[in-house]
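All protein chains of the complex are present and in place, except for one that has been dropped.
Should a chain be cited, it is by its letter among A and B, assigned in written order, with residues numbered from 1 in that chain.
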Amino acid sequence: MSAFSEGKGTVLYMTGVVITGGMVVLACAAPWIAPYDPALQLVGKPLSAPSAEHLLGTDKFGRDVLSRVLHGGRLTLLFTALALLGIVAAGTVLGALAAAAGRSVDRLATNIIDLLVAFPAVIVALAFAGIYGPSLGVVLTGVMLVMWAPFARLSRSLVRQALASRSAQTALALGANRGLLLRREAWPRLRGPILVLAAVEAGQLITVVAGLSFLGLGAQPPSPEWGAMLQEGRAALWSAPHLVLGPGFAVLVTVLGLTCLGEGLRDRLEVAG
Amino acid sequence: MRGFRYSATLFAGAAVLALTFTSCAGTAGSAPPAGAPAGELMRVATGAIAKSVDPAAELSASYLRAHGAAEALMRITPEGKVVPELAEKMEATAPAEWTVQLRKGATFSSGAPVDAAAVVASLTRSRKLNSLAQGQLKNVTIEASGTDKVTFKTPSPQPELPFALAHYQTVIYNASLLAPDAVGGVDPAASDLSGPYRIKDFTTDRTMVLEANGSWWGGRPKLKTVEVRQVTDHQARAQLALSAQADIVQDIPSDRAKELQQSQAVQLVDVPAANTVAAYLNPSSAIAPALADVRVRQALGWGVDRKELVELATNSLTTPSPSWLASNPGYPDAAATGFTSYDPVRAAELLDDAGWTMEDGKRQKDGKPFVLRLLTFGAEAATGEVLQAQWGKLGIDVQVQNVESTLITQAIKNGNWDAATQAWTTVGSASTLIAGQAAPDGAGNHSKLAIPGIEELLKTAAAAGNAQERSDALLEVNRLMTEYVPSVPLHPRVVATAVSSKVSGFTAHPLQYGQLITGDVGISK
Partner (left out) sequence: MLVHGFTSLLSLVLAASVLVFALIRSAPGDPVDIEFGASGASTFLTPEEDTRSREVRRAELGLDKSVAEQYVIWLGRVVSGDFGKSFRTGESVLSEIADRLPASIGLGFSAMGLLLLMSALTAWLAVRKPDGPMDHVLRVLSIAAAAVPTFLTATLGLRWAAEAAGYPIAGEATASRLWLPAVVMAVSGVPTMARVLRASVLEQGAMTYAAAAKARGAKPRTVLLRHTLRPSLAPVMTLAGLTTATLMGGAVITEVVFSWPGVGAYAVEAIGAQDYPVIQAYVIVMVLMAIIVNRSVDVGQRLLDPRTYRKLKGTA
């Protein structure tokens, strides 16, 4: 790696940290810094343009857009964090198990993982919404059932590499505990790449769920989820663009921050590809 | 890397080939509809078209009729009067008997005559298979007397029967082409009706192409082809009108009204609909048992700020409806027998009385919170969201879900629902229509409430000899509906239509399913 790309990595990484960190702070502080109740109608005149009173204007029900974007961020980051925790844990563990298990189990697992990696999460979520009725929880469950696969694939290949290393082979020959070996040899190799992937997938997760809410299948009213807000704002794209600007910008910046974070981490940790 | 340039060119070339091939494949088989020259083709965009060409299928006839492809014995004019359509005249020939003289020479588009036998056959089939038709023609004996006369006998005098025969669900069709005991089907050939236009091509959920019906009794219609396209997305519809890609666009979302009003090429026609959007309540709901208590239902009625509701949910394109009958201009006193004001104090007291007490801003009873699932349809999504906020202020946790109308019908049928919005027509045979809402077995009385004394009142109204007597009885029914609250009346539906300035002969119809395309509607080049 040239000195230049290291520098680039740091810039990317820092940008990612600042944006993501800022978003988390804003989201956590939402109840205190949001000027109004996000569901309260008629706090301002309906569809009023941004003003000192309502920095991002109001929507068609006279709700404060800024407050809604902030509370929406709280919701978005919370469910993203929870879902991410679930898929990272499940994917890493299952992938490691597949690598450590025998050949036939590994081959079956690889087949399933490969298929899931190439399966559109949106469609599984769509099916779930169709079967269990549209709601944020249902849609998230559907998305999670697919999105653990990239983690499993990564974890599987890295654990295999680790177990095949000379030191691991020696340890195994000397009768070392397999679990301990996984933790000692595999985990340090795993940490970095998993983190990189998590940052990238978090962005994906947000976009997919916002898209489903945009279709009316995710968050239900009066939830200020960003995708749902964008759906509402679409009506007034030209006459009241502030309705789209707020949540649109929020999605953009958050996903941008997470992608920068992932790319930056990749450069810093010198993770391939 | 000179060689890469070469390979990239090769790669790009292959991609172009693939693209050209697939875009050709994409277009094959879907030729542009109807090559009628400009001035003879009318492009209509609407939120929903008929699901089936069978006029007895739910709502199908309403769409067919709106676009000039179906006729009934009578019709209701935009002024609210009932006049003959397929009938030459309709007379009361005895106290409880009406006789219809059929229009001479009227035929179905296949050429088959619209004779007495055909009328009896189609009304009998519709009544058997469709609950709305059943309601309109309840206890009516329909008999052919000769080839061009049909008599309608009722157990008691029914002065408003002509309105029932103007209803879209009583349109006349050639029943011999359709299954006698099941409805459905999308083959245009099976759908043989009368009217200025007839179905040429039908694709469920997409398009209905109509062509001029050369054998129509009313002469030659002005247009050669009417292309009715279903565009589900509200915003896409508004955009179609703004960019002049459709000549008539129905169901314009209220949040786009301002833009359309400012446009030169389009006119936004907006008449108050002759129906009342109401939140129907289910007193036997297991999820919201509170609805069984009349005080709770009353609280929901008094707890709606209708002025704010129409402002926020409909951009003030409609007006508040304090009672069910209030959207019928023929009954100006109906508003006074409804929820005359927004009274949150009274609503809160009623809820307290019923045992639903406030704790931390939420109503609860015996430790159970007051949760209410509200189903809405189409543009009523916004109404639902305002109701959610207004009832939320009373401490009720309202969960809104916007769904298709058929889903609401199903939910009501199987009993798994708490509240749902629907809009039923109020103009027409007022006594029949209100009976549908208030009678224990009325098709629109989803609460199944049996309001004491209601049946006698409805009978009086139906048989009333003069307008005053009828009006008194109906207003009393309307008042009882406010007292027992089978549904919470909200506002007439917004009927906003964008009409291109090229369109001539268009008259806005206050009936949601009124005739939009008539033989007189034309278009300039």
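Please note the rule applied: a residue touches a chain if its C-beta (ideal position, glycine included) is under 8 Å from a C-beta of that chain, and two chains touch if they have at least 3 such contacts.
It should be emphasised that the depicted structure is a prediction, and the values quoted were computed from it without experimental measurement.
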Quick one: which shown chains sit in contact with the chain that's not drawn? A, B
Missing-chain contact among A:L85, A:V105, A:L180 or A:L252 belongs to A:L252
If I consider the whole complex, including the chain that's not displayed, which of B:E79, B:D353, B:E404 or B:D520 touches that chain? B:E404
Of B:Q262, B:S284, B:S341 or B:N416, which sits in contact with the chain we cannot see? B:N416
Even though one chain is not shown, subunit A touches it at residues 2, 4, 8, 12, 111-112, 114-115, 117-123, 126-134, 200, 203-204, 207-208, 210-211, 214-217, 227, 230, 234, 237-238, 244, 248, 251-253, 255-256, 259-260, 263, 273
Against the hidden chain, subunit B presents residues 1-8, 11-12, 15-16, 18-19, 22-30, 32-33, 45, 51-52, 57-58, 128-129, 181-186, 203-206, 229, 231-233, 236-237, 239-240, 242-243, 245-246, 403-404, 406-407, 409-411, 413-414, 416
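In this section, only the chains that are shown with their structure count from here on.
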Subunit A and subunit B: spacing of chain centres that average the CA atoms, whole Å: 43
If we count contacts the way the header does, which residues on subunit A are in touch with subunit B in the complex? 39-42, 46, 60-62, 133-134, 216, 220-222, 234-236, 238-239
Inside the complex, what are the residues of subunit B that reach subunit A? 234-235, 238, 253, 255-256, 258-259, 308, 311-312, 315, 381-382, 384-386, 388-389, 392, 399-402
